[in-house]
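One structure, as structure tokens, below. Some questions next.
Only a single protein chain was left out; the remaining protein chains are all shown in position.
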Amino acid sequence: MRNKYTFSKGVDEYFSGIHKAYLFTALFFREAFKKPFHLREVINQCFEVGLKSLALISLTGFIVGIVFTKQSRPSLEDFGATSWLPSLIGIAIIKALGPLVTALICAGKVGSSIGAELGSMRVTEQIDAMEVSAINPFKYLVVTRVIATTLTIPVLALYCSFVALYGSYLNVHAEETSSMISFYQSAFKTISFLDITTSVVKTLVYGFTIGIVGCYKGYHATQGTRGVGKAANQAVVLAMFLIFIEEVIIVQIANWIR
Amino acid sequence: MKKLKQRSINKEDSVISISGLYKSFGDLEVLKGIDFKLFKGENVAVLGKSGTGKSVLIKIIVGLLKPDRGEVVVLGHHVDQLESKELNALRIRIGFSFQNSALYDSMNVYQNLAFPLTMNRKNLNKKEVDEAVEEVLEAVGLTDKLKQMPSDLSGGQRKRIGIARTLILKPEIMLYDEPTSGLDPITSAEIIELINEVQQKYNTSSVIITHDLTCAKNSSNRLAMLLEGKFLKVGTFDEVFDTNDEQVKAFFDYNFIQ
Partner (left out) sequence: MNESPNKHAVIVGLFIFIGLAFLLAGILIVGDLRETFSRKMQVFSLFDDVGGLQGGNNIWLSGVKIGTVSNLNFFGKSQVEVTMNIERKAQKYIPKNAMVKISSDGLIGNKILVIYGGTENLPSVQDGDTLAVEKTFTSEDMIKTLQENNSNLLAITSDFKTLSHKLVSGEGTIGKLLNDSSIYVNINSATASLQIASVRAQQLVSSLVVFSSGLNKKGTLMNELTTDTVIFKSVKASIIQLQQMADTASLFVTNIKYAGSNPHSTIGVLLHDEEAGARMKETIKNLESSSRKLDEDLEAAQHNILLRGFFKKKAREANNISIDK
């Protein structure tokens, strides 16, 4: 009997999975700049992604702002430097927490829903149905969703940062009675244009990751309804994992530029 | 029940021509040398046990799967050698009715029906789309379900809408994947009737994949027995079952006992 696997079953599947993911991503870039653009569907998906996560992100951002401020205060109090709190929070939230919290929430909420939706479309042959109707399902389903997440998550991240800063302001105001103007002034004092650009680039990458991972996992779902759950679950896990790796890389690259 | 009109079939005018078709998944060889011709205007039922590769056959015809070996010529085109654009042009001329209907869950009946049309014919205005939807709904007899979601429909209704969705593109060939599976005998009979109506009204040639002998008998001009990856017998119902072949007999008996 011939050797069926190059290495072993698991390793082979892993590497061919990487190959498939690479082809998938390459196909996205090929298809994304070709007509037709399905603009209406992109807008629909943006609306879907944004609106679905808005309440959750508002709440989480607000709580992150308050909690982070509360937890940071004691260590600054040791130096008698509570006046640094706004700038510390500003840096932490705008540069790291806002984008990261938004990305993680969206990975959970949007990533899983894309994974599950495309997964169920795959196993119930809706994707095949589209294909035999001479509609490019990749373009209609994948490209539109990935573009939607890539565009929407930066907006959500900025919104999340703003809400988190507001939560932080409330806490600072309650403890140190500083005014909103002075809070925001010192919060943004140390934030440069590069920081904001980095944050936006970061969230664009996160958005793309969430979209492409969700779509990839859903698009290649197998094994019926069980595969749908697996696709949704793996979409979340893989997206979060990649987000952390990307965070490290982007911070590193931003440091080169600085 | 409307009987299928036995028309004179021009044996020279084949719409689908398959020769020496092989297809395997991993170590599992599903199709082992299929030779088959579908002539214009005829209905052919492909009979076989589950998992013998009946669905694989029509998926190869429509280009969803690629054959390992062999020639598949559909409407004068080699399916496995077409560019995606040409393939899509060909697919518009083929209707494919899925086993589980594969209606788009996120769209209502109207959107499901209008979707293939609007995606393929950009220059249609709303009135023309409405008229086309109305026409196919009338053909399947479900004009009152326009605004319902697929999940609100019964299995038979879903099958009808699925067929209607393929009809809206006015196909020349219809491929039915298990049109009567999961349906009670009365609904099955209705679907078979619909298949025959469609054949007359739209002047299609059809391939009907089924394991249901009644369906095969009533909806087809010819039968093909698919056993162990090969067409064991091709001919009229009487020709196929007037045989001493054990396997064909077993299949026949089993169906009638049921």
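Order of writing sets the labels: A and B. Residues in every chain begin at 1.
Criterion: a contact is a pair of C-beta atoms (placed from the backbone, for glycine too) under 8 Å apart; a residue touches a chain by one contact, two chains touch by 3 or more.
It should be emphasised that the depicted structure is a prediction, and the values quoted were computed from it without experimental measurement.
Where chain A meets the omitted chain, the residues involved are 4-7, 9, 12-20, 22, 222, 245, 248-249, 252-253, 255-256.
To be clear about the criterion, only the chains that are shown with their structure count from here on.
Chain A and chain B have Cα centroids separated by 42 Å.
For chain A in complex with chain B, the touching residues are 4, 36, 117, 120-121, 124-126, 128-129, 131-136, 140. Those residues of chain B that touch chain A in the complex are listed here as 26-27, 59, 62, 64, 84, 88-89, 91-92, 94, 96, 98-100, 102-106, 115-116, 119-120, 122, 165-166, 169.
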